[in-house]
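Let me give you the structure first, and then I'll get to my questions.
Then we have subunit A:
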Amino acid sequence: MISIENISKWYSDFRVLTDCTTSVKKGEVVVVCGPSGSGKSTLIKCVNGLEPVQEGRITVDGDEVTAKHANLTALRSRIGMVFQHFELYPHMSVLENLCLAQEKVLGRSRSEAVARAEKLLARVGMADHVKKYPSQLSGGQQQRIAIARSLAMDPIAMLFDEPTSALDPEMIKEVLDVMVELAQEGMTMMVVTHEMGFARKVADRVIFMDEGAIIEDRPTTEFFDNPVSERAKDFLSKILNH
Partner candidate 1 sequence: MADFDFNVIWSSLPFLWQGLQLSLWLTFLSIIGGIVLGTLLALARLSGILPLSLIAATYVNLIRSVPLILVIFWFFFLVPLAIGRPIGSFYSALIAFVLFEAAYYSEIMRAGIQSVKQGQVHAGQSTGLNYWQIQRYVVLPQAFRNMIPILVTQGIILFQDTSLVFVVSLRDFMTASSIVARTEGRLVEMYLFAAVVYFVICFSGSMLVRSLKSRMST
Partner candidate 2 sequence: HGGTLAKIASSGEIVIGHRESSVPFAYLDENQQPVGYSIDLCMKIVDAVAEELDQELTVRYVPVNPKTRIALMANGTIDLECGSTTNNLTRQQQVEYLPVTFVTGTKILTRKDSGINSVADLDGKVVAVAQGTTNERALLAAVEAAGLDVKILPVRDIAEGMLSLETDRVDAYTSDHILLHGAVTKSKSPEDFVVVGDFLSFDPYALMVRRDDSAFELVGKKALAEVFRSGEINAIYAQWFDPLGVPADPLLLAAFQLGALPE
């Protein structure tokens, strides 16, 4: 489904990604972790072309993202993305947030879009908040709506960039629950997160990054029970033992 081949990326002189190669199969859930600044967000943004890469090749469902004249808007509309800070449109109600791209990109009619939106809002437990504005909701609620907004585009895969790290501790669970459900329904997912409980529970593979490179890329249980690299061991000891 997603294949990443030897990509490298620079911000002017600074190399953020170094020769990364991996792939995500249909229905697979892959967790990406690693220290701050290791390039996790950058990697995931490259997958739907939000950031250009200088070297290497990324394909999604057969279409090359990194091709010179790739139709990125069409491609992006087929991949959902959820951000750390939710990025709901603050000037639109919850419903409008969900309908905008459905109408403007997929060309759905208002009623179709609303129907789809309502269904998804119910699914993330937010059916009662259709008319509210993002600022009237808690972080956990906003993030669930952001997930629904992505799902409304009927994506073939979902990307998550630290979806819970901006949340108060008691709200993390409500968001993770939605994600777990999604994974169990067979959605292809690539998730940057430090929630190791989530990773253990639903991830098929864990990718560990450091300084722009993919250091480990292994099945979940193998990774946790027996990390190979020193860096990964050290990282796990820090985030698991407190």
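Selection rule, in plain terms: all candidates are chains of the complex that A comes from, given by their letters.
Operating definition for what follows: a residue touches a chain if its C-beta (ideal position, glycine included) is under 8 Å from a C-beta of that chain, and two chains touch if they have at least 3 such contacts; residues count from 1.
As the structure is a computational prediction, the values presented were derived from the model and not from experiment.
Undergrad: Determine, using the touch definition above, which of 1 or 2 touches subunit A in the complex.
TA: The candidate that touches subunit A in this complex is 1.
Undergrad: For the complex, give me every residue of subunit A touching candidate 1.
TA: 45, 48, 50, 72-81, 83, 85, 87-91, 100-101, 104-105, 146, 149-150, 153, 159
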